[in-house]
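Missing here is one protein chain; the remaining ones are kept as they sit in the complex.
Take a look at subunit A:
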Amino acid sequence: MKHIIKKGDIVLIITLLVLSFIPEGIFYLTGNDASVSRTYAVIQVDGKVYKEVPLSGHHGTDVIPIQTEEGYNLVVIQDESVGITEADCPDKICISEGFVSKPGATVVCLPHKVLVEVKSAGDDEPDVIPAH
């Protein structure tokens, strides 16, 4: 076998195989918006939708203060994840839940009736896989 295959062949084949992944890479970098499911955060206060914020493709940090008669919460959108960083509720469970980004994940502040839920749009894939 050694005399019929040259070193250049192996280099060539490996190079071509690596190059064949270029479209994959380009789509990964640019086509993120369309190909992967879009996620957005729904902020509900007392059962009513307060605000919807797109998460996919989001960069940087945005803050959304929520002041109701129940109390004060600071919802922070950081890149593609959402969380609550400040609250004047007694237990601060919502802050300890940290940031979430996956569809179906929630951050709840029960005393203030604030619910932040990540939802996905434009994809048929289920958010939850039933375990049976």
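The definition used in the following text is that a contact is a pair of C-beta atoms (placed from the backbone, for glycine too) under 8 Å apart; a residue touches a chain by one contact, two chains touch by 3 or more; residues count from 1.
Just so we're on the same page, contacts and distances are computed from a predicted model.
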> What protein name does the UniProt record of the undisplayed chain give, "Heme exporter protein D", "Dihydroorotate dehydrogenase", "Extracellular solute-binding protein" or "Gx transporter family protein"?
Replying inline: "Gx transporter family protein"
>> What does the interface between subunit A and the hidden chain look like in terms of residue numbers?
In response: 4-6, 8-10, 12-13, 16-17, 20-21, 23-24, 27, 31, 35
